[in-house]
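All protein chains but one are shown in place.
Going by the order they are written in, the chains are A and B; count residues from 1 in each one.
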Amino acid sequence: MGAILTTERLTKNFGGLTAVNDVSFSLEQGEILGLIGPNGAGKTTLINLISGAFPPSKGAILFEGRDITRDKAHTINTLGIARTFQVVRIFSRLTALENVLAAMVDRGRKGPWSLVWDSFFRRACALTEDKEACATADGLLEFVGISRYRDEQAGNMPYALTKRLEIARALATQPKLLLLDEPSSGLNPAELTGQIDLIQKINAQGTSILIIEHVMKVIMGISHRLIVLHYGEKIAEGEPEKVYNDPLVVEAYLGGDSDAQH
Amino acid sequence: MVPVMDSLFLQQVLNGLITGSVYSLIAIGLTMIFGVMKISNFAQGDYSMVGAYTAVFVMAWVGGWLGWVGSVLAAAAVVGLLGVVTERLVFRPLMTRWTDIDMIMVSIGLFILLENLAQLFFGATPRMIDDPFGGRTINLGVASTSLLRLFCFVFAGVAIACLELFLNRSRMGVAIRATSQNRFAAQLMGIDINQVYRLTFGVGALLAGVGGVLYGTLFAIYPMMGALPTLKAFAVTILGGMGNIRGAIWGGLILGVAEALGGNYIAMEYKQAIGFFIIILVLLVKPSGLFGRKEGA
Partner (left out) sequence: MSARLRKILLWAAALVALFLVPHVVEDRYFMHIVVMAGIFTILTLSWNLLAGYTGQLNLGHAAFYGIGAYTSAILAMQTGLSPWLGLFAGGLVAAFFGLLLGFPALRLSGPYLAITTIGFAEILRLVAMNWVDLTRGSLGLSGVPLLTPIKIGDFTMQFYFERDYYYVVVAAVLFTLFCIRRLIGSEFGVTLQAMRDDEAGAQSIGINPSSYKLAVFTISAFFAGFAGGLFAHFARLVSPELLALHNTFDVLTMTMIGGLGTIAGPILGAVTLTFLSEALRYMEEVIKIDIRLIVYGLLLILTILFMREGLVGVIKNSWARMKGGR
């Protein structure tokens, strides 16, 4: 199996601050790669770079051998990378079902005007009456376990479940690579187990995953490999057990803690 | 072709600076309110309208020199109070659940309400503020102007200086600046945020009210006059960067001069649109304004 995603010497500066510094790594096809590090280590910035939220200052990103360094977020999604957000960014006034339906459009092929055309000359009278599309969307809601909230406005759903909705929405774009930014934050222990199962189920279907996570139980349990960031730099990489016991990593976390006390 | 530095040119620059100083004053109020509360208040020009009418009535009652000064004080008091009241009744309830669009639309509602109330109470006939200097003019060597207009300019400058003093020296002024920079940090430092809002709105409206007296001194006063100062103040504020007081001072002067020169050398008919041409150009090049530091919300 080859690498699906490779970053080469990726660097991002915000003014004087270097959030990500010279990070190179590869993500293998079908792998779950865990990304850990103390607060402010640059994890989310790294995901933002890969997903195209903003361009890197230096370095390159390759996805399936194609250079996506300068591509915009929406293009990157159509190429096969989907993501979730640390603080959920669902469409709060749409229903759960519509959130997923919005993501199912084949946006690589269809622009706004072709959708305008479609709305008059194809499909059912309304998207929510399109049986075929709804069946697929329902399947995804079922898959992440929130079918009960199908017709609920997403803004009224419990927070823990909106995290699942965001995953369903990401999956609806049929990604080859899924970027998960702290999928377990704000969940209680019972919900955590469900989340771990879900992520493993997604992976079992062949989707590669890059995951940021603070909850050690989650990240150690599901990652095939780990990468550790500290002050924007990659300080360790390898199997979870090995990385966990790496003296450099231990120091980074302790140092990070004492930093936080200042 | 660049206009030569003839006396007409200098005359227009002087006229522009005088009008511009009034724009600055009104815009500072707008930009303060935006900086602290992130509210874009489209009713700002109606505060000026109320200020101008206050002056009309005070002048009719007292008249002369004393009347003019009294007008300014009365306008400051009346409009400051109006600002505090509208903040409490109209804007505060939205502060916890607002979107940009809600705030803009509620202020548009206030705008419609105030100008039509004015129409109802004051009638549609345009009014003027009497010239306490009896129309005397002064020759500044290269250009001349009426004593009254010059006085407006000086007065706007003094008002701005007073505001700077207040913001930099007084405890509440510092609290306002702190909140403008970082609302949460200010709250953590024990600043009473609601008091800051009230005060900001009061002062912001007051400046528009005082500016309205000056505006009414330069132009006609009628119930629907508020739209122009509102739009001018927004143009100035965007030019100077929203929330940026220094930017508003420069923005006002720039707009005033640009209007005067553009109206004279390019097309009189489009004078009122010059501000829009400038801001559309500025926004296309730099979406945060000429003096803006960061992307606006």
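By our rule, contacts are C-beta pairs under 8 Å (C-beta built on N, C-alpha and C of every residue); 3 or more make two chains touch, one makes a residue touch a chain.
Only a predicted model underlies this, so the values are computations on that prediction, with no experimental measurement involved.
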Residue, one of B:22, B:106, B:129 or B:159, that touches the chain absent here: B:106
Residue among A:98, A:182 or A:213 that touches the chain left out of view: A:98
Selected from A:108, A:158, A:186 or A:238 as touching the chain missing from the view: A:108
Touching residue (missing chain; options A:172, A:236 or A:252): A:172
Positions on chain A where the hidden chain makes contact: 51-53, 72-75, 77-78, 82-83, 85, 89-94, 98-99, 101-103, 105, 107-108, 110-113, 115-116, 118-120, 123, 125-129, 169-170, 172-173
Residue ranges of chain B at the interface with the undisplayed chain: 34, 40, 90, 93-94, 100-102, 104-106, 108-117, 119-120, 227, 231, 234-235, 238, 242, 267, 269-270, 272-273, 275-277, 279-280, 283-284, 287, 296-297
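Here is the rule we go by: only the chains that are shown with their structure count from here on.
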Rounded Å distance, chain A centre to chain B centre (Cα mean): 47
